[in-house]
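First the structure, then my questions, so here it is.
Only a single protein chain was left out; the remaining protein chains are all shown in position.
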Amino acid sequence: MRHLLSAGDLSRAEAVEILDTTSTMAATQSREIKKLPALRGLTVVNLFFEDSTRTRISFEAAAKRLSADVINFSAKGSSVSKGESLKDTALTLAAMGADAVVIRHQASGAPHRLATSGWIRTPVVNAGDGMHQHPTQALLDAFTMRRHLVGGGEGGDGVGEDLTGAKVVIVGDVLHSRVARSNVDLLHTLGAHVTLVAPPTLLPVGVDTWPCAVSYDLDASIADVRPDAIMMLRVQRERMSSAGGGFFPSPMEYSRRYGLDGTRLAALPEHCVVMHPGPMNRGLEISAKAADSPRSTIVEQVANGVAVRMAVLYLLLAGGTPTEGSR
Amino acid sequence: MTSYLIRAASVLGGERTDLYLADGVIAALGPDAAAAAPRGDGGSAVEVVEIDASTLIALPGLVDLHTHLREPGREDAETVASGTRAAAVGGFTCVHAMANTDPVADTAGVVEQVWRLGQDAGWAQVRPVGAVTVGLRGEQLAELGAMADSAAAVRVFSDDGMCVHDPVLMRRALEYVKAFDGVVAQHAQEPRLTAGALMHEGVVSAALGLTGWPAVAEEAIIARDVLLAEHVGSRVHICHLSTAGSVDIIRWAKARGIDVTAEVTPHHLVLTDEAVRGYDPQFKVNPPLRTAADVAAVRAGLADGTIDIVATDHAPHPDEDKDCEFAAAAMGMTGLETALSVVVEAMVNNPDHDFGWADVARTMSAAPAAIGRVSEQGRPLEVGEPANLVLVDPEATWTVDPPALRTASSNTPFAQRELPARVVATFWRGAATVLDGAPREALRERAGAGA
């Protein structure tokens, strides 16, 4: 693995290796001293062209707990209008001696450009690009699911296992969601069965070619699929307005048809976990009752996010093919 | 004045014959040609250059109905001189310069300026295209009559880059240009359906998370415009048609007797949206690259005459407008120097279609000249006709090397691709603009000295 650009690039073995490494990293995070020296002397740059305090802090914590130096580079709003800035920024980072770049960008494919244009030679981690991919989110979701649905093994994290046979329902704005794309790719690789549920306006043309089922009816999906995990995607209220695309008539109608309320929560199988990548719109795609229920993994997902990002940074920066180390 | 004796060229890929070019016309053909050429005994003031064309094909000089020369305004991307020189290397003797310059070519003054720059450059005939609406804003008709009556004698009007989407305005434009035998060339793109669009909407855009440009946004405008043209009894031309549905609509319209013509670009004949998977902005173009089924449909449409012409939509951009993230990149590709080779690859060398060199001459010379009402271009290679012709080596192959191209920009989607057929020589008004595949720089000096 040279870069992490898309969850779709990962083989099953690579994905399981990341999840297993995450498990080791997560174990170190319950220690008194959480810091590991693995990346001492290396510099990780967080290059954020789009605001996301949560994701930036998660990557920053991950890098720092591996003893890397972290430079936060916020370039919000400087990109699409003046596209050359991505190249210039990359050249600047290369000159500053960055060892890895974590990039968040509103333009789909920007991390891919950064990794493949020859502007910079370091590993690139995609921290979310436009409507394309958010691979570390999918990895932390898969890690969370594996811990709850598979379990066993060292630390109860299902080490060495994939998600074969797990049934996952993903609900909401698939069209604009990089989280949905990454999850469909990764969960399919790991052997899970995914059903996307959304109003037809919020599904992309071409979704029928994705390795998953598609439904417009949440109640029927809960009843028919009997999911092991249900993931509610964030829906932006402005998608309703005609300026925002007019994708649905009103928040009320959306939440009646596609929100996870108390009734639907009760209809889920006993063991089904409730997930959300955050930040939540309580009362729109998810009710407070569902978000705060004991089966919600939403807070745990945040904690797992740090461990996943530690694993990814570790494998990209220290990784290589396994060989005998010198004794 | 130099004259040219072209030996044993295969005219339109048919019989081999000699051609003698003198005084700007084809002075003699066949056995008469050699006899007509003065003996090189020093007794004549005319220098005769003899060219062995025994492996070459002769076509009428190519005519491009859709070229962005960028001058005035974006001389960093292309100038009239650099663009027409590239055109000559590509085998063109006439190009139509699109109106989306800065300032926009929406007045007699600007179109005359572009026309003069073309005259001065001396590489090919430049026919300016006039904007349909003031500033391409789609609100008010530009002074179409003044442009038609100017020295540039504009006959093709287009807001290309923008769609004339207001149906009333489009109707008025279609009607108005009838007064001077003009034609409106529509860039068919419904703007609301394509807000923020970056690539063809389909399987690939769904995977890449790039906002889609649906085929229906093109087809809906074409359907509307052929019906409008029928209603008001005008002719209409459709720029860079790119979808299978568009081909069907044009086929239907022609069967119905509507006076519509349509063009396809070389890139839409060979490239698909799969090329965008690497997010390389060199493949960002408007209309976008479509699916393999669309490519098959436009090829079939070109072969059966539904699509009348190939036009390059040559759209040069400086490196900084392509060396960036996909969303930020400019839309467009260069095409003048690769057009003929791409058509040969997609159509002539393609056993699926019955498309010969005569069809190349029809779709890349005669038909575009007719649509643009350029009387001296696209003529048959016969005695007395203007000496606008191109000699092509059909067996040659070459590899596209962007820095080696003559256009001032390097945004070709065909970099490092091996293409068939090479332009060996181009003659415009009897003068060689290209010999041995290279532009004759001396021409420019002469033009400059004569100015």
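Before moving on, here are some points about what is shown:
As written, the chain order gives the labels A and B, with residue 1 at the start of each chain.
The rule is short, and it goes like this: a contact is a pair of C-beta atoms (placed from the backbone, for glycine too) under 8 Å apart; a residue touches a chain by one contact, two chains touch by 3 or more.
As a convention for this text, contacts and distances are computed from a predicted model.
Selecting from "Nitrate ABC transporter permease", "3-phenylpropionate/cinnamic acid dioxygenase subunit alpha", "Bifunctional protein PyrR" or "Succinate dehydrogenase iron-sulfur subunit", the unshown chain of this assembly corresponds to "Bifunctional protein PyrR" (UniProt protein name). Interchain touches from the omitted chain, evaluated on the whole complex, reach A.
Between the chain not shown and the residues A:Ala38, A:Ala75 or A:Ala94, the one that touches is A:Ala38.
Residues 17, 20-21, 24, 27-28, 31, 33, 35-39, 42, 66, 154-155, 314, 318-323, 325-327 are the ones on subunit A that touch the missing chain.
Basically, only the chains that are shown with their structure count from here on.
Contact residues of subunit A toward subunit B in the complex are 8, 79-84, 86-87, 105-110, 112-113, 116-117, 129-133, 178, 181, 204-207, 209-210. Interface residues of subunit B facing subunit A in the complex, by the touch rule stated above, are 201-212, 214, 278-279, 320-321, 323-329.
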